[in-house]
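So, chain A:
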Amino acid sequence: MNLTLLLPEIIVIVGGLAVMLRDLWLPADRKDGLWAWALAVPLIALAATFLPQLDVAARISVDGAMIVNPEATALSGSFYLDGMSMLLKRAFCVAAALVILMSREYLSELNRGQGEFWSLALFALSGMFFCASANDFMSLFVALEVVTVSFFVLVAFKRSSGTSIEAGLKLLVMGSLSAALMLYGIAFVYGASGTVFFDQVVVNGEVTRTGLRDLLATGQLVYSTELLIGVMLIFLGLGFKTSAVPLHVWVPDVYQGAPTPVTAYLSVGSKLAGFVLMLRVLEVFSRSGPMVDSLTPFLALVAAVTLFYGNLGALPQSNIKRLLGYSSIGQCGYILLGIASAWTVGISGTLFYMTAYVVTNLAAFAVVILVSRATNSHEIDDYSGLGRKNPLLAAALTVALLSLAGVPPFIGFFGKFMLIGSTFGSDELRWLGLVGMVNVVIALYYYLCVIKRIYMREERHPAKSVVPLRLKVVLAISMAALVIGGIAPQFLADKTAEIAEELQFAPRPRGGEHR
Partner candidate 1 sequence: MNPLLAQLTAAETDGWWAGFQAFFVAPENAWAVSLLLVLIVGKTIPGMVSLLVWVERRGAALLQDRLGPNRVGPFGILQSIADLVKFIFKEDVLPGHVNKPIFLLAPALAVIPPLVVLSFIPWGANVAIADVDTGILACFAFSSLHVYSVSLGGWASNSKYPLLGGVRAAAQMISYEIALGLSALSVFVIAGTLRLHDVVMFQTDGLTIAGTTYDALWARILDWNLFKQPLGAIIFLIAGFAETNRHPFDMPEAESELAAGYHTEFSSMKFALFFLGEYAAMIVMSSLFIVMYLGGWTFFGVENLLTDWVAEYGAANPGWINWPLIVEAHLHVGIFLGKLAFLLWFFIWVRWSLPRFRYDQLMSIGWKRLLPASLLWFALTAVGVALVR
Partner candidate 2 sequence: MEGLGIQLAFYSFAAVTIGSALLATMAKKIVNSAFALMATFFGVAGIYGVLGSDFMAVTQIVVYVGGILILLCFGMLLTDRVPDEFRVRSPRRYVGASIAATLTFVGLAWAISGTAWARLPHITDGSAEALPTTALIGNALLTDYLLPFEFASIVLLVVLVGAARVARGGTR
């Protein structure tokens, strides 16, 4: 039992409760100040992730084999701290902090309910933290439910708006369905293996509890139909969070209906929580070669369909939030490319792209919030002439969209480069790389359509956007990250490569030598 490892989680949960109680005792006219309390929580948690006590080797070598370090686990092995969870937790902290900075403007329109908003956002963050560290299927499920349930409420937060309620209901229905599918999958895995834990627990040299990693590695648990079906159902459920086909249908409606800061949070936080769990589950089952061989074609197919669905669906959109919704389905497809390739380079690219996606998407949504506050509209046509009205804002949106499209020299380019490159290592998946490249071109078209309107059309709304300091900070941070990450990707790429190494995915692509 090593509770210090849980310090960031404890900070976030206690912070969420503190904000809730603070809201209770704050007079109504002073509730606007709560955002600073809420902002402090992810920042303190971010600082806590850098504590030396949390810097524990994730794997140790025993008899030549790398196994999970018991020192890096807590709560009887349910909680695991490795490089991936650390990286993702930092990304979640940044995402939450930026979203809190963005939400302040939206919330001042509400007289009541600020405290709930902040504490729900923080509880969602705690759920994401536990997702990043989940080390058994039960923790995985509960952590994911915290994220999902928080978002049900956050999406429907604007009780007076019909679209917000509708979006919340859609998310609720789809979320329940996906949770049921995932639980069913977990039941199958449990039935086939007799355990829901990823790691075994050894006390005094005796195995007191078996774990999937070890069962698979020692060949005690072999590939079987219902094991595969279970894992596929789990991926299906996680696919809901990451907006992968076939559980993607909620995305455009919910993105459009939800309050914009919540959409931004949903598009990064919830999505990354799903991806990190996909990586974790895939990592566990990659101990068995046949499992990976059966899973990856399935994942590749999902990736291809998701790419086409998202990017083709985005083409006719006239609402920027819907467009970003479809684009986020497309981005999910790219990340799935790396996961489907299931070897070190692909996983490294996945982690790189996930991190890059946080700042890129949040920058885009920050601009959307600002423009809609001036024009009271989310129509893309109302972005006409933004380049003349708010040149800096227009530049920020352009950079964010170009990075999403994967244009050098921004950070998104290197992410896509690594992801698509990883599929070319394998003979089996080369077609997927081509699909990815075709989709880059399609995506470029609709992103450029928005940029064209910004710079080459007459303005429709004379109102200029006023940029409050908080959003200036958001834009400055994300722009800096986009550009620096694009010019010098090496820092992040080295880190993700190291993590991918630690995760022990196959060092070579399957079905072909690394070229």
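Candidates were picked such that all candidates are chains of the complex that A comes from, given by their letters.
We take it that contacts are C-beta pairs under 8 Å (C-beta built on N, C-alpha and C of every residue); 3 or more make two chains touch, one makes a residue touch a chain; residues count from 1.
As the structure is a computational prediction, the values presented were derived from the model and not from experiment.
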| item | value |
| --- | --- |
| Among 1 or 2, touch partner of chain A in the complex | 2 |
| Of chain A, residues touching candidate 2 in the complex | 13, 20, 75-79, 109-113, 116, 119-120, 123, 126-127, 130, 136, 138-139, 141-143, 145-146, 149-150, 152-153, 156-160, 168, 188, 191-195, 197, 209-210, 220, 224-226, 229 |
